[in-house]
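Apart from one protein chain that is not included, each protein chain of the complex appears where it belongs.
And then subunit A:
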């Protein structure tokens, strides 16, 4: 007998496949089988069709393509006998899915089978429909399924109920049809039907609001009663699972009660008793009992508050936490995270257990517990909790250290009560796990250190000690090197000692030693070495006696292959040698870095296009803000904290910028209803910037023109604003102010507050005159229609006449197309253009507009620009 003909039994084929030793062998066997099946399919072989389909299903499970057998399924389903239908439907469910078009052909067979007399065939059809029906099939067959919800046989009813779930998922509009039948199904006694009806009810409630209301009113009491019966029912072997009678039904009931009670006080009242009973009476030594308790806790947390129940729930969770089974502890930690938002106090009571879980051997429990601890931390318990976490940091696994460090750092940062504690904790963390610490963390540390001026001595001494012990942690080295550079004199002279310190003797040479070691260490990377060079420069000024030695060390990096180091060493060397007079001014003590600015920028802005070389305050004279800029957050450290929305940075910007003119500068840089308006402004600014002498401002302004996006422009303006905030550097500011004033319109006395607004000569130049006529719709006082009239004062014709306008953020501008592009000369004609301005601050602020007019005169491009600020007040 040919081993691969249809006469082979399924069993033999499976054995043959399993006997293959290599993948290639298996492929060969499968290929031969498929070939014979294909031959049988094309021969339309009736006898072995079901066997071939079974073989095909097995091959499909192995992962080979089997689309040629799809029609076989259909033929088997259409056959009259039960066995054929059975295997046909199974093939349908396995080989096809709802996306195949072949599925549509089955609809008719399904319809007939749904009306079959044999209840098992009806069951088969319902099963297939429930598992893979598509939306069209669902729509077609929904009436049949609805009818079957009231079939005489309970098995068919329960299958019909589950099938309806899929129908509703696919076609939510049909939900109303099922509401009534379900209400009657909920009164059944048969557990299977009840189970499925509850499921259907739950899905109906999620899909349709009206269904939810209906069930809430009509069925809540009934369901509570059913739950009571289920909980109190005596032992029934049929439904018993590890001593509990039908836990599945109880869980489903609890879930539907949760859906019904959520957000509704009355329904919640009805459930209180039974929930309390379930919570207290259910045994929890087996998984089934725990599953019920878990569902019960979830329900209690979701329905409306009734004090005592919540406490009960959290106690159950506490018990779960001390269970030995990992699954249960995981589930409890999950739930506690949700519970914190509801009742934080109660969760605090279990803090100790949760801390234990952080040290657990199972990785997912550790992670969950750590997140939970992070949520639990507040001002009162931050110190002991941090201590625990840092102690654990020493013994934790490598892969866990990263998470742990990040969380500790953000806790310390958010909640540290005083600076000295902050610095201490951070030092400990850095010494333990400095290599896992992200850049923003130690940047933040430096910001805090500069702010704590009384602690400078203490800090630098602690860092000195730290670098001796933990020199392998990169972050420690960097922070220490920076501090020693800054505050080296405090270190050597033991200035600013606090009572708890022991005096240490450090000579100037010792400090230079430390830095020399750091710079020569083979693991130091570019940033560290660069910082060391800078620190050496600072020390050469503070400790003139070591100048020569420092010079030698710096010179060693002159030949470095890394550009940054080479550049720095050459520059610093020349400073040390030739520019002694400059040196002390250059390396003066760093001004205090503004914490508010730093944390405001961290929380949601992107890095500005400024040089991000860290720890290098010397490059740019106005050290304060430019150094703060590199400390920008690249990635938000505290993932759990919702980062303040980007809208906060423009507000923050508003505070920095103040002044109306600048506010319109920033606002128009951000959102504009018309891009042309923004271009007007940008061009205005860029022509102004050629007057500016601070080259970096130009770079920033051009940054605006390249990228109109919200954040980048905000940040560019940020750096633009910083020279402005710095009073010594008001030059670019004044140049911009001059620019804005320079194009001021010829003052026309504004007519005051006439109810009919008189026409306004908005702009007048030697060649052009622009008059605005206003009108307002009754009933919308904040919207103004403006008709703009352009008149040509010269005798030449202007062609390609384009008018553009820009408005500040509180206004919205809509320009309609102009009447024409050509403006004939000598007032022989005019161009009209309609504008519509909506004033969101109507009554509080008056209109302000910047305009730009471009046209061609004798084929030469001309450009006129101006600002109109003499609009009538109450427009």
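To be clear about the criterion, contacts are C-beta pairs under 8 Å (C-beta built on N, C-alpha and C of every residue); 3 or more make two chains touch, one makes a residue touch a chain; residues count from 1.
We adopt the following convention: contacts and distances are computed from a predicted model.
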Per UniProt record, name of the chain withheld from view ["AP complex mu/sigma subunit domain-containing protein", "dolichyl-diphosphooligosaccharide--protein glycotransferase", "Membrane-bound transcription factor site-1 protease" or "NADH-ubiquinone oxidoreductase chain 4L"]: "AP complex mu/sigma subunit domain-containing protein"
Hidden-chain contact residue, picked from the options A:34, A:141, A:162 or A:760: A:162
Which of A:70, A:131 or A:435 contacts the chain that the document leaves out: A:131
Contacting the left-out chain in the complete assembly, out of A:34, A:90 or A:868: A:90
Hidden partner interface residues of subunit A, rising order: 9-11, 14, 18, 47-48, 50-51, 54, 57-58, 61, 81-83, 86-87, 90, 93-94, 120, 123, 126-127, 130-131, 155, 158-159, 162-163, 165-166, 191-192, 195-196, 199, 238-239, 241, 246-249, 251-252, 255, 287-288, 290-291, 294-295, 298, 327-328, 331
